[in-house]
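Shown below is the structure under consideration.
In this view, the complex is presented without one of its protein chains, the others remaining in place.
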Amino acid sequence: MKKISFVLNGEKRNIYVEPNDLLLDVLREKLGVKSPKYGCGRGDCGLCTVLINGKSARTCLILAIEVDGQEILTVEGLSKDKLTPLQESFIKHNSFQCGFCAPGMIMTATELLEKNSNPTEEEVKEAISGNLCRCTGYTPIIEAILDVNKK
Amino acid sequence: MVIVHEFEYFKPESVEGVIELLLKYKDKVRILAGGTDLIVRIKDGLEFPEAVIDIKGLTELGKFEFKDNKLFIGSLVTFNDLIESKIVEEKFPLLWESSKTVASIGIRNRATIVGNICSAVPSLDTGPALLVYEANVVVRGTEGERVISVLDWFLGPRKTALEAGEFVYGITISLSEKKRGGSYVKLGRYNGEDLAQVGLGILALEGNEYRLAFCAVGPVPGRAKKIEALLSGKSLTGSLIEEAKNLVPEEISPITDVRATKEYRLHVAKIMFERGIKAAVERLDGKGPAYGEKLI
Partner (left out) sequence: MEEFKFIGKPVDRLDEREKVTGAAKYVDDIEFGPNLLYTEIIESPHPHALINNINTSEAEKVEGVVKIVTGKDFPYKFGLYMKDRYIFAQDRVRFIGEQVAAVIARDPKTALKAAKLVKVEYEPFSAVFDPVEALKEDAPVIHPELGNYPHVPWFFPKGGSNVAHLRKVRKGDVEKGFKEADFVLEDTYRIPRYAHCCLETHIAVGLLDYSGRLTVWASSQSPHTQRNLFADALAPLGFSHKDIRVIAPYVGGGFGGKAGVTMEIIAAALATAVKGNPVKVIWRRDQEFYNTYMRLQVMSKIKVGVKNDGIITAFEITNYWDAGPYAEYGANVVNASGLSATGPYRMPNVKIDSYCIYTNLPAAGPYRGFGYSEMLFSVESHMTRIAKAIGIDPVEFRRKNGIREGDSLTYGAPMNPNGLLEAIDKVAKEIDWGKKETLNDPDKAIGKGFAIFWKAPAMPPNVSSTAFIKFSEDGSLNVIVSGMEIGQGYLTAMAQIAAEVLTVPPEKIRIELPDTDRNPYHWQTVASHVTWANGNAVKRAALQIRDRIFEVVHEVYHYDKDTLYLEDEKVKCKLHPSFELPLKDFVIEGIQTKDGTYRGGAIVGSGSFMPEFTSAQQDPETSQGGHPNVHYTVGAAAVKIEIDKQTGKVRILKAVEALDAGKAINPMNVKHQIYGGLLQGFATALYEDMRFDENGKILNPNFTDYKIPTSLDIPDEVVPIIVEVPQPDGPYGARGIGEHPMIPAAPIIANAVEDALGVRIKSMPMTAEKIAMAILNDKKEVDDFLMIMKK
């Protein structure tokens, strides 16, 4: 067991992990952060996506021990006080149906809008292409993201 | 879902530290950078190292600079680093274009180009670009540093020229004095991310020099020497392209698997060559489709 510490949603956390513990499992089982989900375990679906030092990453392919000293942001971190304009836009557009892809999709879209506050439709599609959604056909999700900073 | 296999984890802070561990554990140790290949393989029971060396502690491996007409890509440079680099986009656009086809952003934020060539899977997207750029692989080991041409790097599926006690420090690509135009054409099953069923990287250089390399259609990615020889010194005409297309089946040995049949791969490889070489030549003159635009 090794002790690691990292900043999770703005708060410094310390926990003990084994080298073979996956970050996804540690977040969900040891730290009570349930928003990243298990979808495939191979990095193909994007459900487990969080932001590590501001960059989207697949927690199912990261050993927890690798994030010692890093900073992680999940949907819970976004929702602490008010919701972000992106989250409000999703609500307005009734974007998500079953909702299982939502946390990963939201983190990816958050990263996109940080880098590029006024993406084109193509840029949005490209950015979220690693986040699978089985329900919506993507259109209401894309519309919500485009609507956030629409001038 | 969980990893059952137990291993030790090390995060050395120097090159010597890495080499020490490589020597201690020999072939029972694996290097961890992005992890997008290694972790999947450990989960699938295809790798069972006794130890894992996380090289993210060596800041020098993040070196990413263009100096003296040479691009140095350290082994911690991720695909998104490459894509976001204006230098790569402007001076090495074939590499830029290839990188954009790899997986998705969430993977590209972690996956490294060095990791890609070390995995040496037959379908690796960076293989063709590096082969036609004639990049070099900078390796560190007990003997110090040595440089291996990427043309000598791929020895077989998941086999490279790396020897015991060595690890890859970075990749260098030289800028040519000649104008260049390139294209990376990738066959996937749909528009979403896919492993290449056929990958073709083409570099057209000023003076009618052409370099081509395929991936996913043989045990290793490789240069298409016959086609290169046919085209060398000539400007492209319709009939020359047709002649070259007919050489494609001699350059590649695709297989049939769940992704595609070998007949389809052969057929599309010819189409990819035709479209790819036209685009490469147009781009050489500053025209043609923008880099990043899909040709098939």
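First chain written, first letter: the chains are A and B, and each begins at residue 1.
The rule we apply is simple: a contact is a pair of C-beta atoms (placed from the backbone, for glycine too) under 8 Å apart; a residue touches a chain by one contact, two chains touch by 3 or more.
On a predicted model such as this, the values are computed, not experimentally measured, just so you know.
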item	value
Contact partner of the left-out chain, one of A:51, A:64 or A:128	A:128
Contact set of chain A toward the excluded chain (per top definition)	28, 32, 34-35, 37-42, 44-45, 47, 74-76, 78-79, 83, 87, 90-92, 94-103, 106, 124-126, 128-142
Residues belonging to chain B that touch the chain removed from view	1-4, 187, 189-195, 258-261, 263-264, 267-268, 271, 296
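Following the convention adopted for this analysis, only the chains that are shown with their structure count from here on.
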item	value
Inter-chain centre distance, chain A versus chain B - centres from mean C-alpha coordinates, in Å	28
Partner chain A, residues of chain B touching it in the complex	1-9, 32, 35-36, 39-40, 42-43, 52, 54, 56, 80, 103-107, 109-110, 192-193
In the complex, chain A residues that touch chain B	2, 18-22, 25, 38, 41-44, 46, 49, 52, 55-58, 61-63, 65-66, 108, 111, 127, 129-131
